[in-house]
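Complex shown without one protein chain; remaining protein chains in place.
Chain naming follows the written order as A, B, C, D and E, and within any one chain the residues start at number 1.
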Amino acid sequence: MASNYSPKHFLVTFPAEYVAHVEINRADKLNSFFEAMWLELRDIFGQLSHDPNVRAVVLSGAGSRAFTAGLDVKAASKGLLGPKPDGDAARNAALFRRHIASFQDCITAVEKCEKPVIAAMHGINFGLGIDLSAATDIRYCAADTKFSVKEVDIGLAADIGTLSRLPKAVGSYSWVKEVCLTARVFGAQEAKEVGYVSAVFDNKEVMIEKALGTAKLIASKSPVAVQGTKELLNWSIDHSVQDGLRYTGVWNSAALQTDDISNALLSGLEKRTPTFEKL
Amino acid sequence: MASNYSPKHFLVTFPAEYVAHVEINRADKLNSFFEAMWLELRDIFGQLSHDPNVRAVVLSGAGSRAFTAGLDVKAASKGLLGPKPDGDAARNAALFRRHIASFQDCITAVEKCEKPVIAAMHGINFGLGIDLSAATDIRYCAADTKFSVKEVDIGLAADIGTLSRLPKAVGSYSWVKEVCLTARVFGAQEAKEVGYVSAVFDNKEVMIEKALGTAKLIASKSPVAVQGTKELLNWSIDHSVQDGLRYTGVWNSAALQTDDISNALLSGLEKRTPTFEKL
Amino acid sequence: MASNYSPKHFLVTFPAEYVAHVEINRADKLNSFFEAMWLELRDIFGQLSHDPNVRAVVLSGAGSRAFTAGLDVKAASKGLLGPKPDGDAARNAALFRRHIASFQDCITAVEKCEKPVIAAMHGINFGLGIDLSAATDIRYCAADTKFSVKEVDIGLAADIGTLSRLPKAVGSYSWVKEVCLTARVFGAQEAKEVGYVSAVFDNKEVMIEKALGTAKLIASKSPVAVQGTKELLNWSIDHSVQDGLRYTGVWNSAALQTDDISNALLSGLEKRTPTFEKL
Amino acid sequence: MASNYSPKHFLVTFPAEYVAHVEINRADKLNSFFEAMWLELRDIFGQLSHDPNVRAVVLSGAGSRAFTAGLDVKAASKGLLGPKPDGDAARNAALFRRHIASFQDCITAVEKCEKPVIAAMHGINFGLGIDLSAATDIRYCAADTKFSVKEVDIGLAADIGTLSRLPKAVGSYSWVKEVCLTARVFGAQEAKEVGYVSAVFDNKEVMIEKALGTAKLIASKSPVAVQGTKELLNWSIDHSVQDGLRYTGVWNSAALQTDDISNALLSGLEKRTPTFEKL
Amino acid sequence: MASNYSPKHFLVTFPAEYVAHVEINRADKLNSFFEAMWLELRDIFGQLSHDPNVRAVVLSGAGSRAFTAGLDVKAASKGLLGPKPDGDAARNAALFRRHIASFQDCITAVEKCEKPVIAAMHGINFGLGIDLSAATDIRYCAADTKFSVKEVDIGLAADIGTLSRLPKAVGSYSWVKEVCLTARVFGAQEAKEVGYVSAVFDNKEVMIEKALGTAKLIASKSPVAVQGTKELLNWSIDHSVQDGLRYTGVWNSAALQTDDISNALLSGLEKRTPTFEKL
Partner (left out) sequence: MASNYSPKHFLVTFPAEYVAHVEINRADKLNSFFEAMWLELRDIFGQLSHDPNVRAVVLSGAGSRAFTAGLDVKAASKGLLGPKPDGDAARNAALFRRHIASFQDCITAVEKCEKPVIAAMHGINFGLGIDLSAATDIRYCAADTKFSVKEVDIGLAADIGTLSRLPKAVGSYSWVKEVCLTARVFGAQEAKEVGYVSAVFDNKEVMIEKALGTAKLIASKSPVAVQGTKELLNWSIDHSVQDGLRYTGVWNSAALQTDDISNALLSGLEKRTPTFEKL
């Protein structure tokens, strides 16, 4: 299966049936991103989304030092942050707007991936790392993780997703504003306390093992049930309860016709592990 | 008062003035639900909603073992989950959609009940138990409570309210997705930490006593103030701050004309307990 | 700078460059509010919002006993809560509606202030104190702070912002409903655990020092970045993720053209503190 | 089939296969409504909604003089508009709110009926007649129809649906406000010009014939297609285009699995009339 | 009454009881606007909104040539459109944003005025004239009126309300886009056909007479009913039908307690003209 994936800047492996592991693979530069990387990220998650051999994805950073240090500012400074175009401000604005929209879409590809994505973070996780992990479904981290919504420190408001998703990912709006307005670094324990991550593990190795364990657990369940659950939760975060219920009813009007339900029920009664058709 | 309520599958008692206690009364089957039960639940909460003798409601499960084990899968498997209808998929979908909508409405009756509802949970609380408690206002549990968003384990996405309400009931979206996608069991302490419940008590007896205490406290206050507070909070969770403020202003344009305000203020000055007209 | 601000009921000082400190200055009455005060509050924050010498604001209560005890009920009882007008209920409603809208706008002025506002609370913080602090960006408190959503105790549903903002400020909807429906007092530690405040400090002095420290930190950063971050977070709390991303892209299409970015980047490389043009 | 429907205040007939005709049957009182009538209306449309023998509904008024003169003010004046309750204004408000909500639900039953409803109007059509016809799908009228949003003339804002639905039913917001604020009578031709009705016919007889013709035409088509079309249009009027497309995709994911499509396509090729399974 | 209104740039008269007539009073410059004028407009409509002696307002332009030629470009070119500030583009953007918001608020004051506003237009009506009339409730025009959404001709997208309100004021989205994208002039008849105005009159004199007639008609009705109708229609244009019904129910829970209803009903029975208390 892995042979179908041959990205340049990521490692894609299949450590277990139906489980994909995507690693940001630029450890020598703290896994910092330049444009070709986020375009590739979009393609990888677009492919995973519809790959019937994939039911859950773990996303982590290669090497021992960082999930990702965020934007490769050196590379970016030649483009986005470099010498400003000469055109008038309105035309510059149009170019920036298109560029931001394209960049945002790359990160949103993780959210739109129909299969659950588990972010497994360690070490440095700054700037774009928050934009990126905020678009995943489940977030784990190692005890050494250092987080920062770094953007204000380089003179800009985070625009690739953090400011849109963080207030809905975490309960304390005061905390969200504090870390976004100050760019202060916070650690794994604090991330757990405010609910940004669900669990903290001793080190990267343990965390990866646990993340893969959760991925395997999810992959063992009906993909109809799992993919529906992801989609319905994503819908709910943005809609009223009544619209949530109505959309859910329409969704399940097809999903409840699956054989997976009787399959799961019978396996339960017979105390055996069910197997489910691909999706 | 209790004589006005004679449900088959629930116990409705009035342990204190203005306080109703609804117990799911099928302890021998772990308080699991079949269709007649949720239809009856709807009727009970519809009646409580407009009953001037009721100002607060406690909802708990009879017996020592469970708040509710959720859907009675055996009963359901004959209906919803049983042999699929022969018609084409679109017609099946229409039937499912109608059924889900009707089922959802029964649970939503708890949310729509104009009087605050306190869920007092213990023991097993799986599947429908989460859908149900997510529609209450205040959630308490005993230390022995075991929760699970169980639906993915039987091949379906929870469709009776959990996926629409849980992301708004709890701050950590990562945690919400984790428990919904894995169906893993979590305990009382974890439920408290993520904010699904407001308090954990040593055992069912203590919890019921405390839940009734909170209900009595609420029942001692102006029902105009209390019922307005519930409605306005329910509106706010689904609307923008500006729409919240505007709706609130219209609501209170009538509510502020109540005698309860001068009544409450005077009682405060005179250090006596106010009594309020029924509502 | 302070000379431009000469309110009657508040103290406005400038303890550091670009940092304003607004104190509710009616300590002898526990900083309780009457109408002239909230009208003045609106004017102060309207002025701070566009004052280029201000980049961050700390809001606290004078004296040792209270952030604010809320509405001055005695003063209010002559107006809002006093003898009801004689006109018919619909006309009374119109008067109340206009009054509430005007009052809400005064508190919303804090939310709309383009510069981040840090609430630094101590002692008694009841009723209007919650409405007010819920409209700030970052909330700190001293260990002695006693909070209460007091309104139900005087027969009304809180209508100046608490019920619209609290469900979005804090993750646990059960907790929000409990404190709003019971008016029970909760302390600093509980406020921290549910995320209403980001930090608790030993006493008022330490807290004010820390709040000013955070304000100075924010004031040291690009005001383009900071003010954009506040605005985008405020937008996000009320809109879908997709609408958040789209609005963010448009916002940053102008903001990214600032010199602050190269200024910040260069200062970083040269390890010196950047200075930013006023805004 | 008609035998299953035996309302007191309406006539329900089945003039053609799959076509129901509901007539408001109180011609001697200009088909004006009292409470038992709107409760019965709700039940009729609830039943029609799920009746597999029904695919389209025509709604008209018995007799030669009126679709409906609206609320029977004489009857209403004993209840809704009669002597005001003695309780305080807030408690009165709660009673009114519940009553309005219940009344609105009865009219909304027409909108929620899964089968398209064609209003065929003639003669007097005042007040509640607009609330009611605004909840139907297609509106026809006879040349003699006189419409009026009459409510302001009796001192109230229309609250059973007109003010919520009319701005979305008709393109000219200026016209909507004019007729709602002045209660002026407008005729069939004007109703056609602004788009409130789709067609005007010479007299009641011709109109009924045409309305039944349209109903028969709709009834001859796939009920999967027709009912989906109604639901999706109702969703779209209240949601963004993107939410419309997303909901539509989920809806059709089940609906496209129907045999009706190949049935319709084959019948088209073979130039014969298709028959579709009931729904 | 008129003595309470003494604006510089407008004429405010009271041609009939409860009817105010506001005239843009700069005929020698085709009633074109500069900043002091829109600030004054805001104050006038703010005052009318709460003036119990006012129940309906007619807004027209003085002189024979124009309702308004829009922005006084000469005046504006010194400010808004004049030499651009030297600051960086992000700081300029902040200044523009504040200026636009303040300008928009002035026009929105017409929409927010609690009393219905009838625009009576003649002659030239360009640019800001569309922004302004789009914020009124009922639009009439004389046969000689020439309309143009002029902004694209001076290099900008209309930002004071036209682009936000026009798509909701008129049914044909194709037509809206055509006139906004081309700035082509359209006449009274076309404005009537697409529904932007409700009526066209032969000349200004007839139109003013008719507009005052409509204002008098509205002013003769219950102000509780009329003001509620305006507010509920404004709410509906921006919300779903369900939210419309819910808000309406809350609104009328107070409004139905008015004496105006029995007053109106009795007057109707007794065939006399009711008089209503001020509001």
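The definition used in the following text is that contacts are C-beta pairs under 8 Å (C-beta built on N, C-alpha and C of every residue); 3 or more make two chains touch, one makes a residue touch a chain.
Every value quoted in this text rests on a predicted model; they were computed, and no experiment measured them.
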Neighbouring shown chains of the undisplayed chain, as defined at the top: A, B, C, D, E
Option from E:44, E:170 or E:279 whose C-beta touches the chain left out: E:170
Candidates E:31, E:49, E:68 or E:108 - the one touching the absent chain: E:108
Residues belonging to chain D that touch the chain removed from view: 116, 137-139, 168-172, 194-198, 214, 217-218, 221-222, 224-226, 228-230, 232-233, 236-237, 240-242, 244-246, 248-258, 260-265, 268, 276
Absent chain, residues of chain C that touch it: 239, 243, 247, 250-251, 253-254, 257
Footprint left on chain E by the chain that the document does not show: 73, 77, 80-81, 84, 89, 92-94, 96-97, 100-101, 104, 108, 111, 151-159, 161, 163-168, 170-178, 180-184, 194-195, 237-239
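In this section, only the chains that are shown with their structure count from here on.
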Chain pair, A-C or C-D, that carries the greater number of C-beta contacts: A-C
Repeated interface matching A-B, over half of the contact pairs identical, chosen among C-E, A-D or D-E: D-E
Turning angle required so that chain C lies on chain E, C-alpha fit (0 to 180°, nearest 5): 180
Approximate Å spacing (C-alpha centroids) for the pair chain B, chain E: 47
Chain E residues counted as touching two or more neighbouring chains: 89, 92, 224, 242, 250-251, 253-258, 260
